[in-house]
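Heads up, one of the protein chains got dropped from this complex, but the rest are sitting where they should.
A and B label the chains in the order they appear, each numbered from 1.
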Amino acid sequence: MGVSALAMPRDAGSRPAAQIAGGLLAWISAIVVVLAVAALIVIVARAGWQNIVWVFETESDAGIGAALVSTLAVLGLALPPAIALSFCAGAAAAEPAIGAGAGRFLAATLRFGPSLPSTALGLAALGLITANPALERSVQANPLVAAAIVLVALNLPIMTARFRTVMRAVPPEWRVAAFAAGAPPVSMFFGVVVPRAMPGIIAVVLHGVGQMLGETAAVAIVLSVSTGVKFVNHALTFAPAPLPVHLWQRLAVGHPDPSSAPSAASETLILLVAIVVLRFVGRVLARRRRPSGAGA
Amino acid sequence: MTADRAASAETKLEVADLHVWYAKRHAVRGVSFEAPERKTIALIGATGSGRSSILRALNRLHDLDATARVEGSIKIDGAEVLGSSADPAVLRRRVALIFGRPATLPLSAYDNVVFGLRAKGVRDRSALDAACELSLRRVLLWETMSSVLNQPALSLPLDWQQRLCIARALAVDPEILLFDDPASRLDPVAAQVLDDILLRLRRDYTILVATNDLHQAARLSDVTIHLVDGEIVETGETLAVFNRPTDARTEDFLAGRAW
Partner (left out) sequence: MSPLVERLFAWLGRACAVLVASVPLAAGGVLIWLVLRALAGAPGAVPAGPLPSLIAASVGTAILAALVGGAIGVGCAVTAEELAPSPMRTAIATAIGFLGAMPAVAFGWFAASIVAPAIANAPGALAPYAGAAAILAAMAAPTACALTTRALRRMPDAIRQAAAALGASRLQTTVMVLIPALRRQIAAAGLAAFARAVVEATTVQTLFAALANANGSVSATATSWILASATVAPSVSVVERLAPAALFAMLIAFGCALLVSREFRGLQWA
């Protein structure tokens, strides 16, 4: 297969050695990645499968049941506002007739906004919290709400940029045709753009779920306020930490408990399974929703 | 220059000192003309003469182009339509534009035809069905398409798509029809069918046709306006313009001579 691609015709171009080297590098990279990922999956599956402890304890060193419940709670709090806000903002950025100046301003910030580091956002949030005692008490009383707010803030620019991309992928001539038929901007958007962009919209939503599912640093930084203890050198001792933070506690700096290694493997396995399931569901939904042009 | 008003027809459309810029390019330069009710006007001229720009200005499609700027006056039934008080969506249902390339929406044939009605707020299924049938009959598509209305419109032959776009425009009961070189993408046979449809429609609507097809212009129109570089150089009754052009540039254009 690939070997034939490397075969040189008799009247080969200049620098055949460079071509061969380039081809080899490309092939080796690809093969290494495929084999490495396969190996990683096998390793984590073997290490984690037998050590899943489904114990709904409230201590962080116990089973992952509480962590899963916290994860679902945080996702339930964060996803609806994140999806709604980013969808509306994406529409404003994608459709000048809807967004006007605000949409243009947002489009300009979307060139760099999605690359906001999660630790930077977490630290900025922590700075605001620690500067305001009332806010700090509020976060301590409602840690999961605080975590959800941080997740929403972190994912808004990313999801908005993605929504904007899938909406702008709809051919402009369809917009013009709808306008020429007398449709106002929002009717055009929901009548033409949204149905056509639906597979992409679904993909963005599922990608957002995956991002929030795996977010650790920003949430851990903000949640550290809840205990008033070091957020680096000791494991957090309060119970309801979302799964990624829960996992990170086991791997925390300084004194990770060796006996917790099997549980850490199982939590990693569960996280990866969740990601794979999300991607699979996303692909299935996208295929089913792929528009054929028949009926709106 | 202004067109002579037909003696017995009221003025449906008045264009006065219309200018259109695309960034720095001055595409339409002080164009003025009047369109009598239920008359057909042909806009002829070379590529870049401003025909399409004029049509797009009439239903404010330039609003969608951030680089376009329109100045002047456009009145329909005496009411100015370029100001902020006029609703562009309502205007575009009164003044329907059919593009040279069929602007088919990625919907079924039925949904394409009733799209404008749904955008207008019509929800009653029987009303939509009736409007769909009437519109398709007027473009000679009902007999062939009545059983396949749920078919994706984009899968139809190009000439059917163009007729579907005309049906979509007719469904919202416009007052003025604008055709921007409607047969440019069609074969001669399909173009002839389109001409026949336009001949039927000219009895009921005020029509402006921008066309490269001089035969079409001669057959369909009551008045012909010749544009060069965004300006009107000759206008008048079609027979007069075609048989006895007064401007040398028009004479050369009709004869196919480059100048």
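Everything below uses one rule, namely that contacts are C-beta pairs under 8 Å (C-beta built on N, C-alpha and C of every residue); 3 or more make two chains touch, one makes a residue touch a chain.
The model shown is predicted, which means the values in this text are computed figures rather than measured ones.
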item	value
Residue of A:I43, A:L72 or A:V284 touching the missing chain in the full complex	A:I43
Among A:L156, A:A177 or A:V193, residue touching the chain not depicted	A:L156
Hidden partner interface residues of chain A, rising order	1-2, 5-9, 11-13, 18-19, 22-23, 25-30, 32-34, 36-38, 40-41, 43-44, 47, 85-86, 88-89, 91-93, 98-103, 105-106, 108-117, 119-121, 123-128, 130-131, 153, 156-157, 160, 184-187, 190, 210, 213-217, 220-221, 224-225, 228-233, 244, 247-248, 251-256, 258, 261, 264-265, 268, 271-272, 275-276, 278-279
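Note that in this section only the chains that are shown with their structure count from here on.
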item	value
Whole-Å gap between the CA centroids of chain A and chain B	49
Residues of chain A defined as touching chain B within the complex	96-97, 173-184, 187-188, 191-192, 195-196, 291-296
Chain B residues touching chain A - in the complex, by the definition given at the top	59, 61, 64, 66, 88-90, 92-93, 96-97, 99, 101, 103-108, 110-111, 115-116, 118-120, 150-155, 165, 168-169, 172
